[in-house]
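Take a look at the structure below.
Removed from the display is one protein chain of the complex; every other protein chain stays in position.
Chains here go by letter, A and B, matching the order in which they are written, and residues are numbered from 1 within each.
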């Protein structure tokens, strides 16, 4: 079964994640870092794996980080980025009132191999996939989902904690609008014995659709209002950023800013082998001193994004044969 | 004779269109769709036809569609897009008061192979070509011309109706500001027995320069105010979009919106083998139900844009020898 659309976190199965995607991401890291042992000739082969393939980046809202990450992933595998459109909302035919369906139909007629779509409207990626013959990667749709981010988050947990089943995780901050925590919750719901602590002010609590999903899947979760009470209990603190750019700034963080901010006080409370994650860019929700703590993994997390996106592109665009060949050679 | 500048629709001769450009565009479609019969080895050769060639995209007003189409055309033939500037008016040295002539002189000094220029000022492409040693493709200049669009429109008519000479065409909507209908009128004026119906509100009638050109070339045309009267008579309905983004919104479409909108009523009146064209993106000037009618060819029309632009790039950038060789091999 070839991967065709990357639309939402729920679409992925645990088995596929642990046995296909993550090992391939590991391999991508070796390719990028040129750690190939005796077979460095393979390196040149891998760097040309997607030669002749074309990506179109279509961005309805800006995201330098996500865009560069996807484009670098494509280029590192020998593919070409046909065209990068920033801030399509202001600049492009969207401003002329065209529907996403029509835009995707026209882009399809230029025969790219994959379209990376970032939008500011929930559900747009799904609508795009419904009319697209070309592969679609959802690079975030409004307050909806951000599946590649969720995959790299999960991959980071697997890499740092060495397991996903049975972990305890605190998701902190603006959970109502933060699509990264939404997508990650969907994925975590598929693993056994995961405990989720949603730590947020009243106004920014996790929305009901996620909570219903977790209940249906029998995932233990609770809602809290002070990170310092939760910090000693968890393996992962997933801090989110205040969503200034989306809607009005809501987060007064109530009376005590310490309620939701990761700082030295929280670090002191944390377990020795716990980690602090963040989708970046981070501002005041993580204190500057945290950057120097070995448990702060967010820069490694960003790096993992490159490997996960390379792996996804390869699974989407690569003829199955090569990839099977590698599996066989490896196993 | 090598093609050097693509500035205005009038510059092309009927013979060159029918015998050089359109057959090459047909070939480009076969390359993109990998329909090469027994000689698939040629495929790899063709996909590298423009290897080592560089395009600079210079956009003084946004146009995602035109830009991606040109860049995809370049990439599919193995060329490189050196740099894509969106909305140069706001962002670039144009904002510092530089003339187009100076900008083109400097870009020339970087030795690209072709410059694709989109501007918001009539005549800018002509001024650019006057000082450029490098090939220039006009990708639309204000209310002036949009020659590659006109070529793909004509190519679409040829492909769908199987002839251009003798057709009847209704051009509908904002004809005063719509550069696509202006450029297409120039081209149609070169074919015998073409009948043109300009269907537009009083305030958006076709300008006199085009009407004079058509009179000089002995082309039959008339001006109408209700598409429903004209629909049964024509082979092609060319609907244009309301130019909201250029100048003030003018089109109240008078009392009856049906006067200028393509909807089911108009479809019922049309001939069985007539077609509806539109430069896209379309909004309310074409009713949603029209998309599903087989006579609505506008998505195929957009696709033809890729092939026409690939053919143009090849005629501009390719050493003549290869192209002749292909002609010989073919004929």
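The rule we apply is simple: a contact is a pair of C-beta atoms (placed from the backbone, for glycine too) under 8 Å apart; a residue touches a chain by one contact, two chains touch by 3 or more.
Source: prediction; values computed, not measured.
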item: Touch with the omitted chain, as defined above, among B:102, B:193, B:226 or B:284; value: B:102
item: Options A:53, A:67, A:105 or A:314, residue touching the unrepresented chain; value: A:67
item: Per the touch definition above, residue among A:30, A:47, A:195 or A:211 touching the missing chain; value: A:47
item: Residues of chain B in contact with the chain not shown; value: 52, 54, 56, 58, 80, 82-86, 88, 90-98, 102-103, 105-107, 109-112
item: For chain A, the residues touching the chain missing from this view; value: 32-33, 47, 62-65, 67-69, 71-72, 75-76, 81, 84, 86-87, 241, 244-245, 280-283, 299-300, 302-303, 306
